[in-house]
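What you see is the complex with one protein chain gone and the rest in place.
Right, chain A next:
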Amino acid sequence: MTNTVPEVGGEYKYGFKDDIEPIYTTGEGLTEEIVREISAAKNEPQWMLDFRLKSYEIYKKLPMPKFGPDLSGIDLDKINYFRRDSDKVARSWNDVPEDIKKTFDRLGVPQAEREYLAGSSAQYESEVVYHNMQKQFEKTGIVFMDTDSAVQKYPELVKKYFGKLVPPSDNKLAALNSAVWSGGTFIYVPKGVKVTTPIQSYFRINAGNSGQFERTLIIVDEGASVNYVEGCTAPNYSQDSLHAAVVEVNVLPNAYCRYTTIQNWSDNVYSLETKRAQALENSTMEWVDGNLGSKVTMKYPSVYLDGQGARGTMLSIAFAGKDIRSDTGARMIHHAKNTSSSIVSKSLCKDGGSVDYRGEVRFDRPSDGSFAHVECDTIIMDEKSTSDTIPFNEILNGNVSMEHEAKVSKISEEQLYYLMSRGISEEKATEMIIMGFVEPFTKELPMEYAVELNRLINYQMEGSVG
């Protein structure tokens, strides 16, 4: 996700694939034996194996989600649940196996790290192959590593928080992730430590028919702050891949966390994620979530506002082109006094894509004096494409206020005419209107991401006029 990849082809530019033979793989399908194998391959303590096995039992019992996009195309017996491509997590790009390093070079990841990141990690298929934290940040006591390593090195912290916000029983995909999880990011920011420079993880699926089940756990201790960014891509394959991540973010009192995702999967990836944060007293949790590509995306990051004065926000864009089903949104659960939340969702669809907003705002009984704002804007670019806004509000307290605005439009003829009347071509004018539409989102991104996102949207827009 940087602007360093040189060629801009007529196709999804991250669609290249590499022939890398895994060192180890559990093969297709999932059994209890495979769950045990994964755990053994990672040399895990008994408690984690027990957690996996319990999750596997739950997974077998739960049905697939019954709402939203059609998921019948996923063949869970054909998926390769675990593959290891490197036998260690490197701390220098020079130690990453050459072929894998090449992939990340093409994605511009090492260069981005040199230029503007406090820390960076890279996950290839199931496991993290690289991670590094710049010295100046490491000194502050921040822990930034892959979650597998965290289980070994910080078992107490992991035990305390792992699977608490998203229990395996939450939904089938969360149960699956809990059984077979591998990789992901673990961040612990000690009390009072503020990291303003972003920390990045990059997730890459390379093989077809594979699953990526990363597990991310973030703990921002009291008064601390962190800005975490993740990017995701995959090659184009005729067989589908499954990305089912679980992310848990714990924002302790007076802490701040911003979690930014730019997901740009190829059109054979089902991305079904469970992302949840808990915000305690006077803390702030911000999700910034950009979704382009994939075959199906289902994702509703949530904030449980459990401490007085906590604040939760979601700012998202979704762009659904040809054959893409995007069903995304957010959930804000007000469970303490004077909490506030804001959801701003921007959606675009064209060439028969479908982009739905699905969200929930809940004011529980103890949410006196709380406030929520929801704003959904959609531009439908042609007759073939569709969009729905599906908000769900539950209000159990009389002393709260809530605003909801939803707007669905086409590219405004009036705006187009105005821009063109100054000499700007229809194509450029359309692009400007779209860029203006997503601007509230892009202006929140680190600069390099904003540049890249604009480029990606431009690329998706190509040929949309004429």
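The criterion applied here is as follows: a residue touches a chain if its C-beta (ideal position, glycine included) is under 8 Å from a C-beta of that chain, and two chains touch if they have at least 3 such contacts; residues count from 1.
In the analysis below, contacts and distances are computed from a predicted model.
*Asks:* UniProt names the one chain left off this complex as which of "Cytochrome c oxidase accessory protein FixG", "ABC transporter", "Susd and RagB outer membrane lipoprotein" or "Polar amino acid transport system permease protein"?
*Replies:* Matching "Cytochrome c oxidase accessory protein FixG", "ABC transporter", "Susd and RagB outer membrane lipoprotein" or "Polar amino acid transport system permease protein" to the record, the invisible chain is "ABC transporter".
*Asks:* Tell me which of A:Gln239, A:Ser401 or A:Ser425 is the one touching the absent chain.
*Replies:* A:Ser425
*Asks:* One chain isn't shown here. Among A:Leu49, A:Ile390 or A:Ile433, which residue touches it?
*Replies:* Missing-chain contact among the listed residues: A:Ile433.
*Asks:* Can you list where chain A touches the absent chain?
*Replies:* Chain A touches the missing chain through residues 412-415, 417-426, 428-429, 432-433, 435-440.
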